[in-house]
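Missing here: one protein chain of the complex. Every other protein chain is in place.
Chain naming follows the written order as A and B, and within any one chain the residues start at number 1.
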Amino acid sequence: MRSGLLRAGVVMGFFLVVLAIVGPTLAPFDPTAPVSPHLAEPTSPGAPFYLGTDDLGRDVLSRLLYGARISLLVGLVAMVVTMAIGTTIGLAAGYFGGVVDTVLMRFTDVMLAFPGLLLAVALVAVMRPSVWTIFIVIGLVSWTGVARVVRSEALSLRERDFVIAARAMGATHGRIVFRHILPNVVPTLIVIAALSTSGTILLDAGLSFLGIGVPPPTPTWGRMIQEASTYYRVAPWLMAFPGLAVLYAVLAFNLIAYGLTGEGRGVR
Amino acid sequence: MALVVCMLLAGCVRNDPLDWPAREPGSRRGGVLRLAGPDDVPTLDPALGYDSRSWTYEQHLFETMVTYDDANQIVPQLAERWTISADLRTYTFALIPGVTFSDGTPLTAEDAVGSLERVLDPKTRSQGAEHYRGIRGAAEFAAGTTPHVAGLSAPDATTFTIELDEPDHLFLDKMALMFAAVVPAERARALGDDFTDHPLGSGPFMLREWRRGERIVLARNPRYRRPDRPYLDGIVESAGVNGELAWLMFLSKELDVSGIPPADFPLVMRDPAATGTLVKGPTLVTSYLGLNCQMPPLDDRRVRQALNYAVNKQDVIALLNGRGIPAKSLVPPGMPGYTNDLAGYPFDPERARALLREAGQGDGFTTELWTQGSDLDLKIGQKVQHDLGEVGVTLEIKQVAWSAFLEAIRQPKTVPVFDLAWSADFPDPSNFLETLFQSSRADANNHTFYASPAFDRLLARASDTADPEARNTVYREAERLLVDDAPVIFLYHPISYVMLHPRVHGYTIHALLPSRYTDVWLDPEPASPR
Partner (left out) sequence: MRYLAQRLAWAAVILLGTTAITFAILFVVPGDPARVVAGPRADAATLATIRHELGLDRSLPVQYGQYLWRLSHGDLGRSYATRQPVATTLVRRLPATAALASAGLAIAVLIGLVGALVTAPLAGTWLDRAILVASLALLSAPVFWLGMMGLYWIGFRWRLVPLGGAGSLRHLILPALVLGLGTGVYYARLLHTNLQEVLALDYIRAARARGVAPLRLVGVHALRNAGLPLLTVIGLDFASLMNGVVLTETVFHWPGLGRLAFDAVLALDVPMIMGTVLLSAGLVVVTNLAVDVLYRLVDPRIRLE
């Protein structure tokens, strides 16, 4: 059963990656150009605009296809940033223990107590709003869960025979961490990475929805939902499609994570 | 014991219905106007408010020496008459005798003096202080070296005199701003920042209740100096109702007044009468994209002109559901005593490309639009972005918070293009031309850093001209120069549309001020209980 979920997730994810790569060439229109003659009056789905047009007269399908690339990119890169920060802090805290552990984990507690979205808003204000800012900000906001899990793994690995043996043989800390601890954390890391990707895609969409995501004209799914919110009674399809797109992408990575473990415990 | 229970109940049951005096059947008097707003009214302290939401309520609670009629002409309010000395430096107001604040305490010229001193006092942190710094002794008072402003005096209870350092043909207009409203000076000073919670004025209404985040309630001021006004018993505004929700409440007859959301506008306009009474009116507002005249390549006039030709203003207005007229110049049409028949910059991408080639920018360039990013700003920004892209100019949109935006546009050579609208403080062209483009105002509101000696000379000549007609002629000449130099991309002048419940009468849209409810009256309700 679990492998079934995993397979479904991998297939969905693969399709998403393909779409992100070839999507723009499939797009029937320029995603930023007004192609419908109607401004401020979205047109409903129907040829040649299969998913309709928005209030700026742009083709929703083309925007969705272009948006796939940016959403996936943000999801994956921000995931890498999140993992890098979280793993480093988690490994350091778990492996060294003692004062290092206390200081790092209290810092993690402080960051956990922070309202993450507000932190993100403030950070975006500090840096220039761009794709790069979004990568870093999401990483800075969401590493705490990763750090906690990695720490507890490292904490138990530290007491294992092969680590103690390596230490007795005079191996450096760096060598022990990278040769003995890290490889044993990798299975957990893969699960966290999948969950983290779905988390970052959602967070990116949330930031865009609050109007502080990747700046226009880059079509992002979150911003498409936000722009459609004015028209939700008159043109509900405008928000329905990008929302389903986010759901699809997030579901793909959640399926992978759940397929790998059964339940992605600890991190969400 | 029973008493205690009653008191406890009174303390708990806070959502009591408000009781209003019974209305005489058939009369125009009576009824409560039901409004809604997205947020709380920012403030009710006239020394502080500088936005239309605050002014909406302040102008019903307080009065100024003079105000504007519906044609934007100055008319008496608290002053029954006034004299201006020949050198335009001494203003003397004769107050209507016997006026009281809504609690019955007399309103005197001393209060008028104290009200302006409060605005000038640094402790008040008033945004309006700058308008009154021309009063003699204002600087010494602000510095704390004198206890009173030398140029303000009250020889008797109904005489209020102001002396200025320099002649100022706009000073009477400044006395119509809400900052100059008369408050009970002693009480306001004592309350400080809390005056906004306990405002007391001489206006047609008084504050009945203000539960922040819930509602604000005004009731008729029984001591108002005009016994025949206001018609309404009161005004209730529910807070936390966004435009969308307000419209739905309006449709279900829970509100008397509402704007029309963009999504519904096209449908509603096919038959406005089916929904209610439609009121529309122009505003003294100009929406534009400022161009930093110090930052290459925008320092080249031809480039700025090219950008103006490249933008399709009709499309921009279409995004507003047509609720605007294209801006051909800066001063909005309808400015009293002033008209300009400039051609402006019609949509002409060919001409734009030619001008860019001429300026050596034939290959295009990349620049940055800073916006504080409301929904509409971003939509218009993306439209402009597309239009400029068609002539080879890449416009990146940088969305920043309002606070950062205000700070950045003030820095030299920081913000190449920014999106802003200016609404008139006074019905006078100088409030656009001088305030926004005089070279010496680079530390205030000249965010384009436009500096033209010829333009400055014309402004100086205008402000030295006492005759209004002659002055406006000079302003017209100055504006011709300005439009030709194109320090901004002229976009549009908005038009206000408001939908009224059919029972509402006497509601007008004022070009300069928020709508006034003093003359608004409601159809008598059917005999059924409310």
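Just so we're on the same page, a contact is a pair of C-beta atoms (placed from the backbone, for glycine too) under 8 Å apart; a residue touches a chain by one contact, two chains touch by 3 or more.
Because the structure is a prediction, the values reported are computed rather than measured.
From the options A:V100, A:A125 or A:A171, the residue with contact to the chain not on display is A:A125.
Residue B:E244 is the one among B:E244, B:D315 or B:D428 that touches the chain not shown. Contact with the chain that does not appear here is found for just one residue of A:R7, A:R106 or A:R175, A:R106. Between the chain not shown and the residues B:I325, B:A354, B:A408 or B:I495, the one that touches is B:A408.
Mapped onto chain A, the footprint of the missing chain covers residues 1, 4-5, 8, 106-107, 109-110, 112-119, 121-123, 125-126, 198, 202, 205-206, 209-210, 222, 225, 229, 232-233, 236, 239-240, 243, 246-248, 250-251, 254-255, 258, 262-263, 265, 268.
Within the entire complex, the positions of chain B that touch the omitted partner chain are 38, 40, 42-43, 48, 50-51, 122-123, 125-127, 129-130, 133, 142, 193, 196, 212-213, 239-242, 244-245, 248, 400-408, 410, 425, 441, 443-445.
Everything that follows uses one rule, which is that only the chains that are shown with their structure count from here on.
Averaged C-alpha coordinates give centres for chain A and chain B that are 44 Å from one another. Contacts from chain A toward chain B in the complex involve residues 32-34, 39-41, 55-56, 125, 128-129, 211-212, 215-217, 227, 230-235. Of all residues in chain B, only 244, 261-267, 315, 318-321, 373, 375, 378-379, 381-383, 385-386, 389, 396-401, 404 touch chain A in the complex they form.
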